[in-house]
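To keep things clear, I will list the structure first and then write my remarks on it.
With one protein chain withheld, the remaining protein chains of the complex are depicted in position.
Just so it is clear, A, B and C label the chains in written order, and each chain counts residues from 1 on its own.
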Amino acid sequence: MDIFQTLESDVRSYCRGWPATFDRAVGSRLYDESGRAYLDFFAGAGVLNYGHNNPVLKRALIEYLERDGITHSLDMNTVAKRDFLQALRDLVLRPRNLDYKVMFPGPAGANAVEAALKLACKVTGRHSVVSFTNGFHGMTLGALAVTGNSVKRAGAGVPLAHTAPMPYDGYLANSPDFELLTKLLDDRGSGLDLPAAFIVETVQGEGGLNTARIEWLQELAELCRRRDILLIVDDVQMGCGRTGPFFSFEIAGLRPDIVCLSKAIGGYGLPLALTLFRPELDIWTPGEHNGTFRGINPAFVAAAEALRTYWRDDNLEKSTVAKGEQAERVLADVAAAHPGIPMQVRGRGLARGLALPSGDLAERVCRNAFERGLLLETSGPEGEVVKLLPPLTVTDDELDEGLSLLEESVKEASR
Amino acid sequence: MDIFQTLESDVRSYCRGWPATFDRAVGSRLYDESGRAYLDFFAGAGVLNYGHNNPVLKRALIEYLERDGITHSLDMNTVAKRDFLQALRDLVLRPRNLDYKVMFPGPAGANAVEAALKLACKVTGRHSVVSFTNGFHGMTLGALAVTGNSVKRAGAGVPLAHTAPMPYDGYLANSPDFELLTKLLDDRGSGLDLPAAFIVETVQGEGGLNTARIEWLQELAELCRRRDILLIVDDVQMGCGRTGPFFSFEIAGLRPDIVCLSKAIGGYGLPLALTLFRPELDIWTPGEHNGTFRGINPAFVAAAEALRTYWRDDNLEKSTVAKGEQAERVLADVAAAHPGIPMQVRGRGLARGLALPSGDLAERVCRNAFERGLLLETSGPEGEVVKLLPPLTVTDDELDEGLSLLEESVKEASR
Amino acid sequence: MDIFQTLESDVRSYCRGWPATFDRAVGSRLYDESGRAYLDFFAGAGVLNYGHNNPVLKRALIEYLERDGITHSLDMNTVAKRDFLQALRDLVLRPRNLDYKVMFPGPAGANAVEAALKLACKVTGRHSVVSFTNGFHGMTLGALAVTGNSVKRAGAGVPLAHTAPMPYDGYLANSPDFELLTKLLDDRGSGLDLPAAFIVETVQGEGGLNTARIEWLQELAELCRRRDILLIVDDVQMGCGRTGPFFSFEIAGLRPDIVCLSKAIGGYGLPLALTLFRPELDIWTPGEHNGTFRGINPAFVAAAEALRTYWRDDNLEKSTVAKGEQAERVLADVAAAHPGIPMQVRGRGLARGLALPSGDLAERVCRNAFERGLLLETSGPEGEVVKLLPPLTVTDDELDEGLSLLEESVKEASR
Partner (left out) sequence: MDIFQTLESDVRSYCRGWPATFDRAVGSRLYDESGRAYLDFFAGAGVLNYGHNNPVLKRALIEYLERDGITHSLDMNTVAKRDFLQALRDLVLRPRNLDYKVMFPGPAGANAVEAALKLACKVTGRHSVVSFTNGFHGMTLGALAVTGNSVKRAGAGVPLAHTAPMPYDGYLANSPDFELLTKLLDDRGSGLDLPAAFIVETVQGEGGLNTARIEWLQELAELCRRRDILLIVDDVQMGCGRTGPFFSFEIAGLRPDIVCLSKAIGGYGLPLALTLFRPELDIWTPGEHNGTFRGINPAFVAAAEALRTYWRDDNLEKSTVAKGEQAERVLADVAAAHPGIPMQVRGRGLARGLALPSGDLAERVCRNAFERGLLLETSGPEGEVVKLLPPLTVTDDELDEGLSLLEESVKEASR
């Protein structure tokens, strides 16, 4: 038995589906310690949008370390943080006419969510937040309360309260959009307390690549606006260009009150998280929310470099959309090639899913893919959705290669 | 107005007390962008026990980056993680006869605490955890519930429940140790529900350097043992040698059921957190607790190198104890030099505090120190305790220099 | 200003709509202190199913008091309690093949509900109960948590948790029955924790006389059975013959796991409440739930006499159904007579409602009725439903008289 089995807690999971010990990684490829290469359609669960050890970011990062740039600074002012803030303002916020304040809530997406929930309750004086079926927002107690997954929720050890789950787009086949939510909010006898906020993902990565339509998102935003409820978009996984535009909600023309960013924002895989919000909501007192790992300057350096490299123009956005369409086409072909097995193609941009009839079948597909050298994970409540999340920098050849391997993996699993 | 003021949320705080923009840092010194040097008696709130950009760790880190070692891997197996686990086992756990399982709960201390609380409730089937007055455990909703600070608690936006605060060592002048707690637990009519666990710091860093005596800690552990309550030591700030030994509870001979580590464990300021627990408690199902930023391999690399460099023998432990005594002597002299102002010297090892009569006075001391080029923060419920947390690698000269600057700062503030 | 205004809290409400000081009452009539008579279509909010000061019950009650029968006995055994239990068993439970255990949870319906919720959580080890939109179950903190009304909920002063409201029958126009609930329960990612129980009224008295169809109730029961979720029917207002049969759920052939009774069970207006449940659920330890006012023997005496008088045969059930149909016909005529004002006739048995377009109009109708000597209250989330709840012992003439007065009141209000 190796040390992972003897020493590490049984809670570990990815290592079970991918029984290799990884060592190096470049671009869209990982290499295990025997040198075997794996094509990565997982991308660190959406962290590695610019690929592994992206050479441009790597150069900036090593230079920063070499010159003894400050590494850890909490919320002190630093040159690297200023540089990041400027890049964020000039390349992301201003071009989109967003005047958000920026909060560094801690190192991870769950911190961005916890800060968003706290702020929403604090601003409104209300005590609950509406989340959506199959939403996923994190593992800390506040974030877990708005997360749907029953296994994760069971891990809480205490009852999770102060929240209510509502049907996500498409959840109810026969019900007009927001029929239930509107009725519950309009009805003074519904039992749904007026919420501080709604928290939503535009595409539910962990929930199974469920994809909200543009008009559903717009109607949600309008519903919030009319009722003075805050709208929080959790763009931790779908932001930073995963679906095409920098923010996943741009295609719907939304201007959420609060936005959560993390994962790919750091550029190189180093922890970074942001909570963005309308300036009027900035009622925090100094230090009211804090945390140690809020000033990881190497992450600022890589993040700023990534913004300058990839968000100066719309090339990345366009290529992501195009590659996403290519992936969708192939997935549709795969589905069509197995008429006896109901399959559904889901997602947007380079967040794509192939929904299969069972978690068992999806797991077999991923195992087959691993044997062929392709990393793919499952998602969805039963693990029934094969999830494609390649780096946005994947080349056309790599994309085709990966899709071919997926095709074979499905074929073998379907026998 | 600079971009920090215009763009960053008002929640920022350290930058207010230290109005500089930092750029580089080496060992015990930070440099602002004008090149001015600052002696660091803050050490990233306890993250930087081995100093800024420690050259041994830096070399290992850059080498790893240069050779494209995998950066971000969640809980996949990697060569760097194996190396870290081996170092942890061979240099930390085995020499201390500790057979803990190791869980990577997320990037930060709050994640280590949240995982500990979840696990304690899950294992015992109980729903509350006893914390202590002035304890500090983090900002996420679960960790915040066991944190004392009223400003932070007020930020939650929802009532914080499922916990009960008990007097820390020395809190009640006239009461025998644990008189209240023992009575409440023995008394079936007390209203204190049997807790899943106690969570305690051996020295309360944020709470004002309150220091639990060895016998108090031992009595606490014995009380837990007899009543089948789990003991969680939050060693996020006091672990990794801050008080001398690797774990702060070693001097009391404790073997806690669960230990939380973070901050300095990463070695170089990169986020890393561990929850350690007795193997029998490892009832997690795979993935029941997870999170994206759990496999920051550069942190593993620096962490392993730090263990090999500093924990192969007891030199660091001994020097920390000796330097701590030196700091204590000087602080006692400072107190003695101001007989009209009641001052109290607190702490253990290189976690030291000078408790002053008011937060106002302590803030003036820190401001004076900043003007003299020394970084010091306040702690305690009223911010009334000047907190000394130099890197453990601080030289004797640097220590003397810092203590002199502190002495002057107190003198000036006391006029 | 009278003493009610000067001394009693502003929380009082019925006295505002009916500005009289009542003195005597017989059968279906109340008399104020000036001797003016009022026809009562309110019946003590469903307490007075057998009319005011029913002479048969009155005789039994006074005889009991005269002979110094024990008045207050908590849960001691008494002759009067034995007599009541025997009547309940022989006249109610056995004829319906129900083998329920009987718990006396306290004096009021809310106590019956609190005991039901506690027991459901205790038996299942789960922590939440699903309630339905516009359900009303009481004002104590547990009962309030499953109650829909936002004004009442706001009175709690603390966030109400551990519950989730689901659409009642007919709430969603376009959705098949239980589409949402079934999906949420089947979906491991829905965010709806598996509940201990559902709590439901067959007709929602306070919620606006919303009436669940037989097939909806049956589907609900089947859904509970298949998923091992307990079914609690709150029959506090609709039980004791209000809709015809003794239990309102009899028409659907239901056998709920737990049944809450109160209001009319006491017969004469004296507080009494019962929680009935399947014998297998009786896992209470002695005294685990208790309360002072659980043995009001005058209530037992009147209750037993009422069962013997009215439930020895099916005469009352039949007459209630017939009178209910008469009320429905007249209400339908009223609605038809005002084609410009959308009205809806609701309810079952002698629990009837006339839903109007606004609470304002409904209030005017009730005010007009009061001026004509008819007591009627509003219900529903906006107070938009005029509620008819005459004593079951109302004579045909009284019923016709009351319906005529209602007709006039609507006509006047609609002008």
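Heads up, the rule we're going with is that a contact is a pair of C-beta atoms (placed from the backbone, for glycine too) under 8 Å apart; a residue touches a chain by one contact, two chains touch by 3 or more.
No experiment lies behind these values; they were computed from the predicted model shown.
Within the whole complex, the absent chain has one touching residue among C:Arg12, C:Arg36 or C:Lys318, and that is C:Arg12. Screening B:Asn49, B:Asn111, B:Asn149 or B:Thr393 for touch with the missing chain picks out B:Asn149. Considering the full assembly, C:Leu61 is the residue among C:Leu39, C:Leu61 or C:Val410 that touches the omitted chain. Contact with the chain not shown here comes from a single listed residue; of B:Leu192, B:Leu223, B:Ile251 or B:Ile341, that residue is B:Leu192. Mapped onto subunit B, the footprint of the missing chain covers residues 127-128, 131-135, 146-151, 153, 159-165, 167, 171-176, 179-180, 183-184, 187-194, 207-208, 380-382. Although one chain is not displayed, subunit A still touches it through residues 158-159.
Taking the whole complex into account, subunit C touches the unshown chain at residues 2-4, 7-16, 18-26, 30, 33, 44-48, 52-53, 58, 61-62, 65-79, 81-82, 85-86, 88-89, 101-104, 106-111, 114, 117-122, 127, 138-143, 145, 151-152, 154-159, 162, 196, 262-263, 268-271, 275, 277, 282-293, 296, 298.
Here, only the chains that are shown with their structure count from here on.
Over half of the residue numbers at the subunit A-subunit B interface are used by both copies of the sequence. The rotation relating subunit A to subunit C, fitted on Cα atoms, comes to 180°, given as a multiple of 5. Averaged Cα coordinates give subunit A a centre that lies 49 Å from the centre of subunit C. Residue positions 158-159 of subunit B are each in touch with at least two other chains.
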